[in-house]
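After this line comes chain A, so read on.
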Amino acid sequence: MIPVLSVRGVEKRFGAVVAADALSLDIPAGQRVSLIGANGAGKTTFVNMVTGYLKPDAGSIAIEGMDIGRRSPRNVARLGISRSFQIPQLFIELTAAENLAVAISGVGAHSLSFFSPAEAHGRHDKALELLGRFGLTEMADRPISELAGGVRKLIDIAMALVRRPKLLLLDEPTSGVSAEEKFATMDRVIHAVAPDASTIVFVEHDMEIVSRYADRVVAFYQGRILADGDPQDVLKDPEVRRYVTGGSQ
Partner candidate 1 sequence: MKQGLHPLTMIALVAAATLFGRALPTWTLSLATIAASNALIALGIVVLARTGNVSFGQGLFFAAGGYGVALIANAWGLTDAVAQVIIGAVCGGLLGLVIGPLIARYSGIFFGMLTLALSMVLYGALVKTTALGGSDGFNVGRPSLFGMVFTDTREADFMLYAVSVVTTGFAGIAATILFRSELGLASLAVRENNLRVEYLGISANRVITINFVIAAVFAGASGAFALMAQRHIDPQFAYWTTSGEFVFVAVLAGYQSVAAVFVASMALELVRSFSNLYLPNTWQLVLGVFLLCVILFLPRGIGSLWVGNRRQKRRATAATSIATEEGAAS
Partner candidate 2 sequence: QETFKLGIVTFLSGPAADSFGVPARNGGQFVIDQLNKGAAPAPYQKVGFGGMKIEPVIIDENGGATKQVQELRNLYQRDNVDAVLGYISSGDCLAVAPIAEELKKLLVLMDCGTPRIFEEAKYNYVFRTASHATMDNVGLVRYMKAKNVKMDTLSAINQDYAWGQDSRADFVAAAQQLYPNVKLATDLLPKFGAGQYGTEISALVGAGSDVVYSSLWGGDLQAFVLQSAPRGLPKRSQLVFSAADHVLPPLGDKMPDGTIIGARGAYGLMSQKSPLNDWLFKGYEAVNGVYPVQAAYRITQSILGLKAAVEKAMAKNGGKKPSSDELVAAMTGLEWQSPGGLIQMKLADGHQAIQSIAFSRTKYNPELKRVDLVDILHFPAECVNPPPGVKSLDWIKGGMQGAKCN
């Protein structure tokens, strides 16, 4: 079976900084992979390249065997790939529900309708339903600018879920989310994508989350893969402990 994501020999440099150094990685369908790594190891860069935001200096990236070489984030998104962002990327002046409504109209739409009211076709209900799943019903009609950082994070994730992606990439979904919420957040994500047996790649610094939700862990360090495999094994790896997870884990 073709892997959902197949990365071959990808390199990326920013000046002297090596953000990806001959990365190769296959992710089969349905797997939940956690990317861990020191700060600046290249996790976000990896996500950026996979989604077409950055072009690798060398190497290839294929999604279900299709090379995404020159594709823009929009065209990658249309292939059924969604992501969330380390720093939430939202429409600050729009309300939470409107943010989701935009995401909903982006699904499958090659052209947007002039006439169809933004809240028609159950779009609004769907937005409310998604917000409800994250316990944010109250926030529906408040502009993002009024919302706290953690809430923004949740809405950012909710937007990524709208498309029911075949590959979902989450960049630090629980950082800034309060302790009470973080497991719930992950549960909701898993729940939201489960019906389609979606593949999830999530960048995470919280090892509780990693060990609880990941089928596989990939540890990055200075653009290289330090370790890749079963969570238990990777988290025990001495190099991983030294550079990433620290002694107490």
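Candidate selection criterion: all candidates are chains of the complex that A comes from, given by their letters.
The rule is simple: a contact is a pair of C-beta atoms (placed from the backbone, for glycine too) under 8 Å apart; a residue touches a chain by one contact, two chains touch by 3 or more; residues count from 1.
Note that the structure is predicted; figures quoted are calculated from it, not measured.
Chemist: If you apply the contact cut-off given up top, which option from 1 or 2 ends up touching chain A in the complex?
Modeler: So the candidate in touch with chain A would be 1.
Chemist: Please name which positions on chain A make contact with candidate 1 in the complex.
Modeler: Residues 51, 53, 72-74, 77-78, 82-83, 89-95, 97-99, 101-103, 105-109, 111-119, 123-124, 127, 140-141, 143, 159, 162-163 of chain A touch candidate 1 in their complex.
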